[in-house]
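Everything on this sheet refers to the single structure shown next.
What you see is the complex with one protein chain gone and the rest in place.
First chain written, first letter: the chains are A, B and C, and each begins at residue 1.
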Amino acid sequence: MDLLMDRDALAAFLQRDFAEVAADFSVERVGTDGVDLRLRVGAGHLRPGGTVSGPSIFALADVAMYLAILSRIGPVALAVTTNASIDFMRKPAAGCDLIGKARLLKLGKTLAVGDVLVFSDGASDPVARAGLTYAIPPRRVEGS
Amino acid sequence: MDLLMDRDALAAFLQRDFAEVAADFSVERVGTDGVDLRLRVGAGHLRPGGTVSGPSIFALADVAMYLAILSRIGPVALAVTTNASIDFMRKPAAGCDLIGKARLLKLGKTLAVGDVLVFSDGASDPVARAGLTYAIPPRRVEGS
Amino acid sequence: MDLLMDRDALAAFLQRDFAEVAADFSVERVGTDGVDLRLRVGAGHLRPGGTVSGPSIFALADVAMYLAILSRIGPVALAVTTNASIDFMRKPAAGCDLIGKARLLKLGKTLAVGDVLVFSDGASDPVARAGLTYAIPPRRVEGS
Partner (left out) sequence: MDLLMDRDALAAFLQRDFAEVAADFSVERVGTDGVDLRLRVGAGHLRPGGTVSGPSIFALADVAMYLAILSRIGPVALAVTTNASIDFMRKPAAGCDLIGKARLLKLGKTLAVGDVLVFSDGASDPVARAGLTYAIPPRRVEGS
């Protein structure tokens, strides 16, 4: 179970392929068990009342799991989210980044599955949990 | 089964309480069975390759169901999304708005449940489907 | 969009390949849009208090969607459930069969997606809704 992309490689990938949102995210940790990703919460992520919006939490979970998959299969593949199920459990703390901890549970030939716990930075009770599935396109044969 | 908010009332609510994103959405239809909501797809909703991002589709489903609930209980309540499960089925058509058709399946005292089909405008095969649950806060007693 | 298996063919398939549970189910309707399946509720499906158990409702949704897929791709394929998301919305009526109405939303080469509404027989408010995804194994080449 090797890592094909480390923290720097994932950060560079984000910068290049997700330029629009790369500034929102910071890769905190990459391991064989998964990836921790920070959402730098800014005004654009907030809902009335100052809480982080659901779509922003969804985006954090989705990108965290995507990077966890890429760390294992490399940047060539183009995985696509096919299912996401999220439970929103607590209001995020105000004025606080969010950390998504993605755990890869299955990396198959055509499907990858994992889950993500989302925390307000420094808190121990999760804001949200998500289960996500990605379709992995057929691997292209080297040199073809 | 009466509607407490019609199309104009929902549009005004969006404008006032969701000012940041109100310009992205247009309420197309409001009925006792649900709400059709348009996502005016702009550059900010796109992912590399020109496809609409997952978080944007999530936001469309979430707001459509939220408005379907408000149309039935009025603007005083503050419903909160507790669960969302989305299947992403097809790539949205390029250069095309998305329409979310929200259907309210249960409106209980504490929970509301519904589902949403998301279509590229004019297409018949759905881009995504979502099931969503909202917690409805206890109704405040009149005059209190 | 042709049907490869009609009601009799699906009933025969259930009888042969799902002998243990075939007596619990009755195929009510098969169309190009989906399948209606009856769960003949018996003592084995009940929970304390006389309500139908969650696993029984899950089984109804799962089998209904499975048959909807088979009706379109024929009995050779061995589809496998990869994801199911269920909302339990109302207590089923006592002493009453359940009807699962499965709707196929996507039939792709490797994934099929659909949703199911479950009703107490004769009722108009759904007991449950489910979204389900199936992995479809690669089609075997004819004659191989």
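The rule is short, and it goes like this: a residue touches a chain if its C-beta (ideal position, glycine included) is under 8 Å from a C-beta of that chain, and two chains touch if they have at least 3 such contacts.
Model, not experiment: these values are computed from the prediction.
Enquirer: Which one, A:4, A:78 or A:105, makes contact with the chain that was left out?
Expert: Only one listed residue reaches the unshown chain, and that is A:105.
Enquirer: Any idea which of C:4, C:80 or C:94 touches the chain not displayed?
Expert: Only one listed residue reaches the unshown chain, and that is C:80.
Enquirer: Residue-wise, where is chain A in contact with the chain that is not depicted?
Expert: On the side of chain A, residues 83, 85, 87, 89-90, 105-106, 108, 113, 115, 117, 125-126, 129, 131, 133 touch the unshown chain.
Enquirer: Applying the definition given at the start, please give the residues of chain B touching the unseen chain.
Expert: Interface residues of chain B facing the absent chain: 82-83, 85, 110-111, 133, 135.
Enquirer: Kindly note down the residues of chain C that lie in touch with the hidden chain.
Expert: Touching the missing chain: residues 17-18, 20, 44, 46-48, 53-56, 58-59, 62, 80-89.
We adopt the following convention: only the chains that are shown with their structure count from here on.
Enquirer: Looking only at residue numbers at the chain A/chain B interface, is the share used by both copies over half or under half? Answer same or different.
Expert: Both copies touch with mostly the same residues.
Enquirer: Compute the distance, rounded to whole Å, between the mean C-alpha positions of chain B and chain C.
Expert: Spacing between the chain centres: roughly 28 Å.
Enquirer: Measuring from the mean C-alpha position of chain A to the mean C-alpha position of chain B, what distance in angstrom results?
Expert: Centres of chain A and chain B (C-alpha means) sit 24 Å apart.
Enquirer: Any chance you could list the residues of chain A touching two or more other chains?
Expert: 82-83, 85
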